[in-house]
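In this view, the complex is presented without one of its protein chains, the others remaining in place.
Labels for the chains are A and B, by order of writing; each one numbers its residues from 1.
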Amino acid sequence: MSLSVRHILSVNDLTKKDCALILKTAQNMEEISERSVKKVPILRGKTILLCFFEPSTRTRTSFEIAAKRLSADAVNISSVGSSLSKGETLLDTAKNLEAMNPDILVVRHAQSGIPHLLAQAVDCPVINAGDGMHEHPTQALLDLMTILKVKKRIAGLHIAIIGDILHSRVALSNIILLKKMGAKVSLAGPASMIPLGIEQFGVPIFYDIRKVIPSADVIMMLRIQREREADSFFPSLREYSRFFGLNKETMKHAKKDVVILHPGPVNRGVEIAPEIADGEHSLILDQVTNGVAVRMALLYLLCGAKK
Amino acid sequence: MSLSVRHILSVNDLTKKDCALILKTAQNMEEISERSVKKVPILRGKTILLCFFEPSTRTRTSFEIAAKRLSADAVNISSVGSSLSKGETLLDTAKNLEAMNPDILVVRHAQSGIPHLLAQAVDCPVINAGDGMHEHPTQALLDLMTILKVKKRIAGLHIAIIGDILHSRVALSNIILLKKMGAKVSLAGPASMIPLGIEQFGVPIFYDIRKVIPSADVIMMLRIQREREADSFFPSLREYSRFFGLNKETMKHAKKDVVILHPGPVNRGVEIAPEIADGEHSLILDQVTNGVAVRMALLYLLCGAKK
Partner (left out) sequence: MSLSVRHILSVNDLTKKDCALILKTAQNMEEISERSVKKVPILRGKTILLCFFEPSTRTRTSFEIAAKRLSADAVNISSVGSSLSKGETLLDTAKNLEAMNPDILVVRHAQSGIPHLLAQAVDCPVINAGDGMHEHPTQALLDLMTILKVKKRIAGLHIAIIGDILHSRVALSNIILLKKMGAKVSLAGPASMIPLGIEQFGVPIFYDIRKVIPSADVIMMLRIQREREADSFFPSLREYSRFFGLNKETMKHAKKDVVILHPGPVNRGVEIAPEIADGEHSLILDQVTNGVAVRMALLYLLCGAKK
């Protein structure tokens, strides 16, 4: 069995069969990270280039650990002190890296579409580790795995995605992937943060989170990306928190068995109250654990997928 | 045999038996770094996260080399370009890293107490690689090893720690550890750099280094941390050097077999004259070599110490 795609650029490209294969492989990988000796030799002698042209701790670390647990050689490349600062185009950087015979390029970039562009230019598989406000497919896949492990199904679930939909690549990848897998997805957030035309994805939109919380099986909170000045889209953090934050009050109306996801890093007290982030419904740390497994699965499935 | 502690946070927590075990293990490790093939498989499949939230060359490199020579997977995490800059709390960063199943977190931070805080939050062992002006236990252990290798004992030795006691985490860890092992420890430095109440550790204080040098078996020079503006605590570097620097003149009164330590990086011509730093009494480079061995020992002894 193999994937129908050579790159992981958008969840759009993945068939339901692809998703099933990725999740099944991830479940096998998961167990490796729980062993005393957390290492298998299946990607020995493979070179994985981690090109994080935008700051990242969790995703970069997750990929690096995933690569190393499969015995691959992981090499970090950042834009700080790189040839990009010497006037080289990003395409040339990619072609140059490709000339060193890597097996996979993992790419994060602040601009939307960059991983797609690079995938067209190079022969080796490219994994999009987050591009601008566009997509973050490995996050959506780990979210899928996290929900599935607890709820045992996706089809028929009601999943509410709440907060800054406009700036969120996590939201877009999740909307597409969860709809594909048969979930009912609703969006809620301030009007200024709901992108125009998003309803075309078949997702009802709410401006009052109390309208989606009671029926939600899964609540996916998005972070206010203050480093992108997302907080200029509403009057104050306090007001945002009061109307769109998840807290004890708003959780009163939620289902007993609701689960809460958040892609991290969490702004405690802004989009989510500390007692909810750390509470019994929260799967935030499970997401991180599953992230390593999903990335191990993807690295494994793509290695050897060269043209 | 195993350590009585799960974390290395403060030398305070270590029993004399712990110290003996660490030093004995370090002596065995030392030999590995002298081989042609400097690698043993004992930590294969272990994940060591090196979280240096404060600049470091020697300590970070020492830990990374130590991890790799034991075949562990070392992953570097710095605060530059990290989720900390996105508003995440340090505790959340630590919990997230823990969710990726590391075996040890090595933590350096500019604020005192951070490694203790993280150790309470996470399940895996934490090693304090230097926290603010508080402690630097692995430095004290490597200093202990360095003295012991040359002097064959600690008990009964007179050890003079000279310079900026106030800002020095190296000084505090050494005072506690060396006293515990039976040494007589004296402090000397300008009055502005002797912390209030330090005499409670049972260490006599001198404001004239000529009073401690003649009877010292070991002289431990501290660095003037100009990057922390330590040079605002005295009138000028020249004056500091004249009164508290170790040079040919002051060394005239020292014992013939005195040994000199310095945690590095050295400010040549400030706290120590070049001819003394490079002279026959200096053990500065031995300290660095022993540092790798001590860290190999600690990584080995703590791995598998999970609850």
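Following the convention adopted for this analysis, a contact is a pair of C-beta atoms (placed from the backbone, for glycine too) under 8 Å apart; a residue touches a chain by one contact, two chains touch by 3 or more.
Predicted, not measured: the structure shown is a model, and the values here were computed from it.
For the options A:E31, A:E88 or A:E249, the residue in contact with the chain missing from this view is A:E88. Contact with the undisplayed chain is limited, among A:S36, A:N96, A:Q120 or A:S192, to A:N96.
For the chain left out of this panel, the touching residue among B:T61, B:T89 or B:S112 is B:T61. Contact between subunit B and the unshown chain involves residues 33-39, 52, 55-58, 61-62, 64-65, 68-69, 76, 78, 80, 223, 225-227, 264-268, 285-286, 288-289, 291-292.
Listed here are the subunit A residues that touch the chain not shown: 44-47, 49, 73, 75-77, 80-89, 92-93, 95-103, 304.
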